[in-house]
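Missing here is one protein chain; the remaining ones are kept as they sit in the complex.
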Amino acid sequence: MASAALEPATSLVEDRGRGFAGRWYRTPSFVAGLLILGTLIGLALAAPLVTRYSPTAQDLHHTLSGSSSQHWLGTDQLGRDVWSRLVYAGRVDLKVGFLAVLLPFLIGTTLGSLAGYYGGKLDMLIAYLVNVVVAFPFYVLIIAMSFVLGPGERSIYIAITFVGWVSYTRIIRAEILVAKRREYVEAAKVAGLRDSRIIVRHLLPNVIMQAVIFAMSDIILSLAAIVTLGYLGLGIQPPTPDWGDMIAGGQNFITTKWQLSVFPGLCVVLTGLGLSLLADGVNDLMRPE
Amino acid sequence: MSEPAAPLLEVRDLQVRIPLSRGTVRAVDGASFTVGVGGAMGLVGESGCGKSMTLRAVMGLLPRPAEITGGQVLFAGEDLATARASRIRELRGRGIAMIFQEPMTALNPVMKVGAQIAEGPYAHLGYGRRKARERAIELMQLVGIPDPVRRSQSYPHELSGGMRQRVMIAIALSCEPQLILCDEPTTALDVTIQDQILKLLLRLREELGMSIVFVTHDLAVIAQTCQTLAVMYAGEVVEAGTVHEVFHQPRHPYTLGLLRSVPDPVDVRDVLDSIPGSPPDLVAPPPGCRFAPRCPFAEDDCLEGRKPLLPLEGDRASACIHPDRAAESVREQPVITGV
Partner (left out) sequence: MDRLSYIASRLLQVIPVIFGCTLVCFFMLHLVPGDPARTMLGVHATPQGVARLHREWGLDQPLWRQYLDYLNRLVHGDLGTSLFYNLDVAQLIKDHLPPTLWLLFLSALMSVLIAIPLAMLAASKPDGARDQVVRVVPMIGLGMPAFWTGIILLILFALNLGRVFPVGGYGHGFTGHVRSMILPSLTVALFISPILIRSLRASLLEVLQADYVTTARAKGIPERRVMIKHALRNGVISMVTVLGLNIAYLVGGTLVVEQVFALPGIGQLMLAAIFQRDFTVVQAIALVFAILVVLINLLTDIVHAMLDPRVRFD
């Protein structure tokens, strides 16, 4: 009996996978997103190989210089190589950006599954929590938390987790509300499967993609938050390079060397573009032909 | 019953294609029929045979990415298939109007029904606001909506299904069209309401002298409302003629199959005859007669070459190259006993 109940669910998941594997290279947005992100991540990972100078090495004799064969993008106000700072900052920012959505994803998905599956008072409680957290503007809360917890990487993770789980809860809850009415769930229940097994093995695999797609745009948001915090001096602390910190540093020189402030922002935009394209691509692939 | 002198609507070999990623669907692949002034024609066939697409093609309202790729749609002599968009728009409402199947989704949910009925006269005929409103109330009375002044202030979701369909009919009549296209207007309604709406349409046709094209899969509705009939299968019109003739003497095996599959309340049969098999894939339809795979009378020459609609005697036409087979079968086993 139990195996009969398992069959329909697994075949649903498998079918999606087959369609995916066959078509991904034909979907332009997916490929483009993958290329852009791949390049950025590749550069970040290979930082020591693609840069010549340390991002923190100052050279006070050659400050604010233009691009040359020595310094591809010139130097900043303390003589540091801009290109190398960009790459190393990317290393930190991208890492923190990706990691920061992990906990919200896990917590939000769990809470959303519980709320959607069980409904009732649990759902009401979680909905209330969502309403309260959502009332605080993302940046306000993050800034306040950085203040309270002290600046730096750890506070970023805590702050983003505190605020970020909400969207995943909403998405998963909505999907589960719909999915739990499907026959294969009824069949699993009749077969006597435990709730936790039903949720994890049968419901989640089919609804998780929406959360994953959202996670991709969430990384953009958390990256923007990290960079903003860096700009305000509340995020990743110097001397560790950070795009936001670079923009802040360059703001005094926008009349003479505007590149200092603009380039790090472009990196963020590029990452965002890559992630958006990827998310769009995955969305397209998810849709049946 | 003779054909009126100049047909109001003449569709000749209409072709509608829908380009999809898996191939081009030939949704309508040779539809031909005529509707006279004051005539009532039924367009019947199963789901997916292209009858709705045909209606929409006439109005120029095909959903993206479908488009007319051939044939002519002659309305009072003018070919709408090649007319300019502005001309088509001009004709909509005034020359040709349409009624849709699902009144709940076919009415704007955030606009009062009175305003929706008045919109045609207001924005298309150029009536002033007050005059348009009065016209709307007039129309609501005409279609039998009680307490029209109050009702005109309601929103669609506040009305019952039958009421909504009456509103749709009022909208269709609002610019005094010569031809009304009805796309399964009663399918979504209760049987009792169905009857009311059909009677209403007939009455309006008599009083206002309009022509009607009735698309449906329900033969009983055709029997009740239409004078002439065209049967569609897999994107083609396969038979045409008056309702009386076609019902009593079908000249295409598909028509025969349709007639046999209708439950007859008078002659209760033990077994319901349905046509075995299913309609062909319209991306790659079979060569030759499209019905041949399911046809009990199919022969070798049915499997090759396109089978266009060929005129028989009078106004009759059939795409079957062995039209008498069907007729023979009926002689042996009559279909309609009580009509």
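Think of it as A and B in the order they're written, each chain with its own count starting at 1.
Keep this in mind: a contact is a pair of C-beta atoms (placed from the backbone, for glycine too) under 8 Å apart; a residue touches a chain by one contact, two chains touch by 3 or more.
Model, not experiment: these values are computed from the prediction.
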Selected from A:45, A:273 or A:286 as touching the chain missing from the view: A:273
From A:92, A:160, A:227 or A:282, residue that would touch the chain that is not displayed: A:227
Contact partner of the left-out chain, one of B:15, B:32, B:174 or B:194: B:174
For chain A, the residues touching the chain missing from this view: 128-129, 131-141, 143-145, 147-150, 217, 220-221, 223-224, 227-228, 231-234, 244, 247, 251, 254-255, 258, 261-262, 265, 268-273, 275-277, 280
Touching residues on chain B - with respect to the absent chain: 59, 61, 63-64, 89-94, 97-98, 100, 102, 105-111, 119-120, 123-124, 155, 157, 168, 171-172, 174-175
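In this section, only the chains that are shown with their structure count from here on.
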Rounded Å distance, chain A centre to chain B centre (Cα mean): 53
